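Removed from the display is one protein chain of the complex; every other protein chain stays in position.
Note that the chains take the letters A, B and C in the order they are written out, and that residue 1 is the start of every chain.
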């Protein structure tokens, strides 16, 4: 059986822990596949790698053991309390394969930094004897990157790395290393990762697929079906106000106004696309430590109907961020491996279904994205031979 | 310019009054086309009859003048207060064309009753010199009809009408008369209208198109995008509870438990179709007179995600029933005339987009319905000649 | 230290299990006193019996072990999963003291039935050497009782018991036995219990205090502060619509329309009292099994302000029924023992704070009830001697 390596950047965080623990539990028959999109019948024809074929590793700047990371998740109802106990051994094995990550470097990254990351990936691929590796970025939200020359031009990026002055965000350093190691890349956060021109050009040159960005796990998911509803009914949305309360690790990061602005910008772009015009209304992301991994979002939509009648829709979404994101991480790992195997190069717009800010696509409506995704996955799969050539 | 007759059953009710007043105002440039689906660019190619080409008439058992019907609508914010005044003359002209409707007859309808209705329609068509007439049922919600033989077999229906014992709901008597008068028919309520086999067969025989039923104006509209979202994300909906508060004329009718059961059944069918499995949870429609034409719905959805995590979504929809329904009535009149002109016969499943309980279609997801509707309307229009032949 | 017996009718249900487990945990320092009203400083002067002085027993028709009853509570987040394990031994001890309850008897209760219940209570008091016993009814909601003569007249009740034809609800049979055994009584459900005249007279005759009925744990609690707010601001409430979704054992009982009517009547009475006029709007209690012990209530209030302006308030309450009720059971046990000790006879209206349908009081506003309760508890406590005399 072909094994697929899944390398998680931020491997000790809540989402990664839930994804790894969940994959172990599902594989062992100890949990159901609820929330796994690629388990739906629409994906049967694509012959995707199985959940049981995924092998996990990753980078993290933190040293907390995976079993320790699972504790608050068990306490707050994200994962059943017996699971971390039942899979302690397997968690430990994955934990031993996690390597130290890189911290942001305002003064710039050097060649040696990215080389080390690349080496970690190659060693993982070899040790685990996997067919190919997908790198998924689950690290903390970064502030929007400065528009440096080395992000714009591949040659300048190489030169800056040689000089030790490559002012790129850590996410892009990981993306660089992943591509150099021959891995596909999934940007699950709002971070830059593989999106700046210099990185996108590198993926093209090396013949590797990538997808992103910012996993669509909660409030934006709901927006992506409600906004097309208003549009199809010719109802005019006058204001759309959103408040997001969250208390997990991501919440703490977003308390930093710089990172917050990256996230809110990503959310706002989608709504404007969906409605076809800019729309008024605040968008808040608030850190409320007490709420833990729960994410509560309230949206208030004021709209106008026939003869100017004023009406409203409001909704409250209450979900566990990690429980919503984790199965998508597994879906994306399987789909990125599929794209890689099929010889896809560059951004894969069909994966926009999973993202708030879909790279390579202007489609933000969920159902439109669903059609693009399932159309792609219902095509007869290309053989691995073709994919390998390009690799 | 070809004129299209729009004959409203329940012509003095809130929805009909809003539709007529709105068409007058839009035509005169005194109001915008917000809420009119067929004004979207996707329908440009279909060359639908214009809003200005619609000529109104109708049946009603009530005698209230249209201008009087408009008063509470103006008071409650459904229509701008100045409109009924500005279009008093035009409203009066329409009002003069309204004919007395038929009351329910538990002992059965006779030939003379339906003949009179048919005559009203033929006179209207001739007087107004219209190309064709669309009949739209906007009457009060009826209790579910008994399964009589005359609803099942065309011959038995004819015999029973001759005998004066045709136990059919009033909505089906209207549909019968409309079809005999060569009109297409739109069932906008949950009533039987043209759906029983005897009526559907008559439409087929006479080569006429029809569509229904139960206009999707509020809470069900939202359901029809949210349920597919849960399905596409493989999230398991465990319960879906709905409370609808409404105070208008329809609310009073629905306080009658029999009619209520007709409406709730129509709503529940859709949800099961959308999710692919039956789902727990109450569905209430409550009459709260104080709320007037406002319809407030609260839905609470409990769902399960990865590893059994329990989450919820709730929404509150607050809209004016008449403001939401009226533009759809105009849309359906234009589209039914289009289908008629194009020679369509029998049920038109592409119009399922507008209905809670789409006749001729199993598709309940709004975006799927949208695609079917817009695909149909982007085909090159068939000429009126062909349509006329079949008429 | 004086010990107080707390005898729970429905001792194996969710509320009783949570109350017992909670008292054990708090006593042992393994849990905090959150939710215990009588732990507030306002009650310090009253010298109430301590939580650690309470000794538990009870009746139940079910045979499920307390430890077993605790399992679903632990799974759904009502009690911390480690508590039932940590207090397994103590739970077992309480469980051994639970005696079989009585089933409803449409044909009527006989003397022997109530004698047996009384005997159980006297044996408990003796075995545990308690100063006095409080009986708290936590049994399932009954249908409203028929207005029989034996409920109206003490003499007729005695005669009917002798004849074996006493058509009284089981809750009143328990109340009868409790009073005969010299115990105070708390009716925590909407059941009749000690309220019918024959029972109330018996309490008076025997010099015993009682309180009730229908614990105010969730939506009604919120109503009891919001309604006085509207009244104090001279805002006119036009409609108040309520939907309660619950899935626990109580929910199943309430799916029976008869019991439901008992509960909704109890809820509606309060609102009318609070606002000073009857108010429109449905009140639903729905059984949604999926929700387990969670109780989700949505209320929609439509109100009118200055110059007729129409406004609204809506709220969603999401709580665990047992977690809300259990500490109140402990509060009431302490306060009933206090009243008994202080020689109070008959209904204790000062305990109305805890109830939806406060016996002996017309005050439904929470803050008014709070004042009555705390005023009473700030009086210098009467010595046990005086209380004993009357006992």
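One rule holds for everything that comes next: a residue touches a chain if its C-beta (ideal position, glycine included) is under 8 Å from a C-beta of that chain, and two chains touch if they have at least 3 such contacts.
The shown structure was predicted, so the numbers you read here are calculated from the model rather than taken from an experiment.
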Tell me the shown chains the invisible chain touches, ordered by label. A, B, C
For the chain that got dropped from the picture, name the residues of chain A it touches. 238-239, 241, 243, 245, 280-282, 284, 286, 288-291, 296, 298, 300, 302, 312, 314, 316
Which positions on chain C touch the chain that was left off? 18, 21-22, 25, 31-37, 39-40, 77-80, 83, 221-222, 224-226, 228-229, 232-236, 304-320, 323-324, 326-327, 353, 365-368, 370
Per the touch rule stated above, chain B touches the missing chain via residues 77, 81, 316
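We adopt the following convention: only the chains that are shown with their structure count from here on.
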For the pair chain B and chain C, the C-alpha centroid-to-centroid distance in angstrom is 50
Show the residues in chain C shared as contacts by 2 or more other chains, in ascending order. 316
